[in-house]
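Shown here: the complex without one of its protein chains, the others still in place.
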Amino acid sequence: MRPRAKTTLWLALQLLATAVASPLAAATRSATLSATTRVDTAQLASLVASIDTVFFRDPQGQFDAARFDTLTANALRLLLDDAAAKGLPTAPLINRALEGAARRVSGTRILSVVRAHAAAMAEAKSALGDGSTVAELDAGATALRSGIDAKTLTVVRSTRPAGTAVTALVVLTDVVRRGVPTSTARDAVTTIARIPRSDDALLGLQSTVAKNSQRGPGMALEALNRYVRGTVSGAVSPSTPATSDRKPVRPPDS
Amino acid sequence: MTDDRSSGANTPNDLDLSTFTDDAALVARVRASYAALPAPDAAQIARCTTSVLAETMHAPARRFGGSRRPRWWWGAAAAAVLVVSISTVAVRRSGNVTGTPRPMQPVGLTTERGDTTRFDLTLPSMAREVALVGDFNGWDENATPMVRRPNDGAWSAQVTLPPGRHVYAFVVDGKKWLVDPLAPQVPDDGYGPANAVVVDGPQ
Partner (left out) sequence: MTDAELVVRTRAGDPDAFGTLVSRYYDACWRFAYHMLGERADAEDVVQDSFLRAYLAIGRYDERDQFRGWLFRILTNQCRNALTSRGRRTRRFVQDEIALESAPAPPLGLATGVEDAALVHALGQLDPLQREALLLKYAEGLEYGEMSAMTGAGESALKMRVKRGSERLRALLGRSLD
């Protein structure tokens, strides 16, 4: 059964099962309504159970539903299923959901965050390419959600083969958040990322920008420029002429 | 400043200091670098002064041996300094100077050792408990409690993390979520900020 059809059937059965399994509601309803509950509960239950087994065993979609209220858990399952159908990894979405639960955030907000992150991952997949790893899609989605455009992600991708762009994406997201304009940040990150084995250098860039951003306005950008200059020009001799002393030379008495 | 000059052929000998002379070009280059560095501006210097004075305001007994009773104009100066220091760009302090006041914001550090990653956190104020939460432990506050280091009161936890990106945060006293302000940030997307760490190794 195709995932979408499976979901629709599951949802329909879930609704019926809920109607069937609420004796209090059944008891307080009018006679006309109660007629609809006269379904073969045994047959229904076994059908629901079999769908249950097929769906929830999907390894990608597993999560601890107990951490959410029933409605949220159910809606989450739909979102995860939808993402999987689009070829997106569900682990990052589960992580976001669990984070929301831990922060004791409302179910509505959790769902909206997960939905937005899923959409961002889809966009990240398009920008970073089909061969991108889960971590790259997750980091890419975070970058997009923070206001960085898809085209910038594509430029970053051009510097690193599939699976190796995570650090660059993390650093890019961070320095932009510290106030560096996106295009400047993109240039800086890609300049360094093109150098082989430069993940440490990228993290060094993040570190200096973060520290210096606290020293005052414009300091983050200054630090970024200084760092990139230093990283690239290290093997080249500087243009500073050697002077012999810090003290000013006294002019001869005239 | 030059050392003794030695004439004649020298057999290269690491221990033979008498043949060592200062390299004039190198000396010049170092001095030039000092000269070329832009001077710290007045604001930076003022920031230092006010920060030091503000921090020591909280520990008058430790200021210096001798008079413990502050002079009358200390009060006025202290008030002025506090006003300035509050309105100045927020001071970030590291908590690694023993005996000095706590930092004004959380200070974190992640260190990799073998296959474990250590998370250290120094807090601006006392806490009863701190938990490390992240996508590696289902954001479960009970999964990775941090331990208070006896020597400097910093909180610490070690986890084995597979190579790659991990998102995390700290929960203080079961309710307040904190991030390490200098570590890579995962911006607020509807929940609040978190941190990201990228662990080395083949992925």
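We call the chains A and B, going by the order they appear; numbering starts again at 1 in every chain.
Here, a contact is a pair of C-beta atoms (placed from the backbone, for glycine too) under 8 Å apart; a residue touches a chain by one contact, two chains touch by 3 or more.
Because the structure is predicted, anything quoted here is derived from the model rather than measured.
Engineer: Could you tell me which of B:27, B:143 or B:159 touches the chain that is not displayed?
Structural biologist: Only one of B:27, B:143 or B:159 touches the chain omitted from view, namely B:27.
Engineer: Identify the residue among A:95, A:132 or A:198 that touches the chain left out of the display.
Structural biologist: Checking the options A:95, A:132 or A:198, the one contacting the hidden chain is A:198.
Engineer: Of the residues A:95, A:142, A:173 or A:208, I need the one that contacts the missing chain.
Structural biologist: If we include the chain that is not displayed, A:208 is the one touching it.
Engineer: Identify the residues of chain A touching the omitted chain, counting contacts across the whole complex.
Structural biologist: With respect to the unshown chain, the touching residues of chain A are 184, 187-188, 191, 194-198, 200-201, 203-204, 207-208, 211-212, 214-215, 223, 225-226, 228-240.
Engineer: Pick out the residues on chain B that sit against the missing chain.
Structural biologist: With respect to the unshown chain, the touching residues of chain B are 1, 3, 14, 17, 20, 22-23, 25-27, 29-34, 36-40, 44-46, 48-49, 51-53, 55-56, 62-67, 70-71, 73-74, 77, 81, 91-94, 96-97, 99-100, 109-112, 120, 182-183.
The rule we apply is simple: only the chains that are shown with their structure count from here on.
Engineer: Based only on mean CA positions, could you tell me how far chain A sits from chain B in angstrom?
Structural biologist: 29
Engineer: In their complex, what parts of chain A are in touch with chain B?
Structural biologist: For this pair, the touching residues of chain A are 64, 95, 98-103, 105, 109, 112-113, 116-117, 133, 135, 138-139, 142, 145-146, 163, 166-167, 170-171, 173-174, 177, 199, 203, 206-207, 210-211, 214-216, 240-246.
Engineer: Where on chain B does chain A make contact in their complex?
Structural biologist: For chain B paired with chain A, touching residues are 25, 28-29, 31-36, 43-44, 89-90, 92, 133, 135, 138-141, 164-165, 167, 177, 181-187, 189-192, 194, 196, 198, 200, 203.
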